[in-house]
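Some chains have been omitted; the remaining ones sit where they do in the full complex.
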Amino acid sequence: MKKIAMLGSGFIGRFYADSIEGQRSKDKIVSIYARKEENAKKFAADYKCQHWTTDMEEAIAHPDVDVVCIALPNYVHADAVMLCCKHKKAVVTTKPLGRTAAEALTMLRAVEEAGIFHGYLEDLVYAPKFLKAYESVKNGALGRILWAKSRETHPGPHSDWFWNIELAGGGCILDLGCHCIEITRSFIGKDIKPLEVMCWADTQVKPIDAEDHAIGLIKYENGAIAQFEVSWAFRGGMDLRDEVMGTEGTIWINNFLRTGMDMFTTGKGADYVAEKAESNTGWLFPVGDEVNDLGYNHMFTEMFNCIENGTEPRETFYDGYVVNAIIDAAYKSAKTKQWEPVQL
Amino acid sequence: MKKIAMLGSGFIGRFYADSIEGQRSKDKIVSIYARKEENAKKFAADYKCQHWTTDMEEAIAHPDVDVVCIALPNYVHADAVMLCCKHKKAVVTTKPLGRTAAEALTMLRAVEEAGIFHGYLEDLVYAPKFLKAYESVKNGALGRILWAKSRETHPGPHSDWFWNIELAGGGCILDLGCHCIEITRSFIGKDIKPLEVMCWADTQVKPIDAEDHAIGLIKYENGAIAQFEVSWAFRGGMDLRDEVMGTEGTIWINNFLRTGMDMFTTGKGADYVAEKAESNTGWLFPVGDEVNDLGYNHMFTEMFNCIENGTEPRETFYDGYVVNAIIDAAYKSAKTKQWEPVQL
């Protein structure tokens, strides 16, 4: 049984909580930290947490807490990690690890020095379809991997801080590209070095400083190529697709908009509201079990098992750091219009 | 925390165990019963069960056991249930409940008299896509339900006893139709009475007494119509699809062969073997997370929560009994070539 302090009661905090305490779980969120008292109280009530606080350190330091789960905006990740180091608490952090590779490296070094467990919550490499595909790739069903592409696009994020380039650290490359980069890196092989990145990025639609659309290529030392396509200007819902090409096979994964569930509704039947869709009438494509299908369940299972067994999880801060380094190169490339080396 | 005795170490017994003990579960299978010592021992080793036995009653009566999970062939369900009644243990049983409505009714009366908890393990009405669709139907997104169809077909079962009409109680109508009937009944409304059944059935391919292909219609008292299509002679894998038509909308669910995961492999890469597929090369359509996508996780979660909360689960022996009664009418109709009343 793990006892968790959740930091942040926003969108992903609740998603994480649904997963951690979903089904017949033996784990429990014992402390919730939020900036506003009302939010902390509300979360504590909803998830029956014994303790709530508006003081981050108090949640982390709470004696019942085994593991700290960071579900805060990007610009707060580093501070939260430092406090975990101070209190020697196992820590799992949402994506992206840092806003830059430098920030990520600081965090990585801190947790290593503190000797604490560190997990990077890249849920999409725990998505059931990814895991199934990954297994086939490892079995050799696709032969040598030539190319892996991941696409994540939607109509734009929900909270103000995402739109502030200082606080967020970037636009859709950082926000969505971090997923795509780790998915494709996993298919190609984490032991294979990413060499250089070419990236196009633009702010085509939104009134923001950061990019709302980008496409990037990452060359790996074995000649394989990774590709990411990200946007905050996509219309039609959330498009989450991966593709892999190998010398002996192909994999196509659709994680969201076409998963074998189609609904049409005139909307006259009732106040039906579809989650996250751009409309609530006409043809809609709900996902059966979002919390499972996007990988949260398998992710927390592995993280907590690893903490108990003293083993290393699939995704550590090192992976988050590599992802940040690739993103740094992508941002540089978007400016210099050159292939930029990945600095690790 | 629930402590379970598993009866049966075959195909579904292991599936159930994977679900019950999957992820970060607080539940545990403490005793396993199998007919053969080697199977009991093997299961006990695989799932770390503290106790194994080749005596069914011993497993049921074991003092640590809270709940008995029946994963035995159809002809042993009734005997197992009776022993649970005798020992006043909560019982959950795989489908179909009985081989006939008469057998099911005996079981239903026995558990009611014994005053024990009884759950009917119809996993497909706990499948995430079903749950999502069901919610929309209840919200009125489809208006008044006119028709619900469910199809389950595959190339035929794996164990000998399925092919013995005495032991199995029937062919694909009983084996697969029980799922389809409960799915469509749920969409139409469990409070709506099924009136009569028309069924075509034939043994088109397999060298057996029981039917290997059947199509049936069930008329409900509100004018809605349910349809099932079942076969043990389908080629291409396992086809699991549901459709619902209402005055204001439509739902199409594909649970297995087209769920947003497509793989092509020449097979030259390695000894890749796809589960349950008819081939292991060419285009394959794996399911991401079978144990979750087919509803096992949500089913056991609800069952065990209900036992703890003293509430009634979505599916009780009464539902199993209704399904058996509809199946009885279907078998009769296949012979008389008439619409046959559902006798409840």
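Each chain gets a letter, A and B, in the order it is written, and its residues are counted from 1.
Methods note: a contact is a pair of C-beta atoms (placed from the backbone, for glycine too) under 8 Å apart; a residue touches a chain by one contact, two chains touch by 3 or more.
None of these values were measured; they are calculated from a predicted model.
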Worksheet item: Total copy count of the complex, if 2 are in place?
Response: 4
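Basically, only the chains that are shown with their structure count from here on.
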Practice prompt. Mind checking the centre-to-centre distance between chain A and chain B? Centres are C-alpha means, answer in whole Å.
Written response: 36
Worksheet item: Touching chain B in the complex: which residues of chain A?
Response: 1-2, 23-27, 127-129, 131-133, 136, 139-143, 246-255, 258-272, 286-289, 292-293, 297-298, 300-301, 304-305
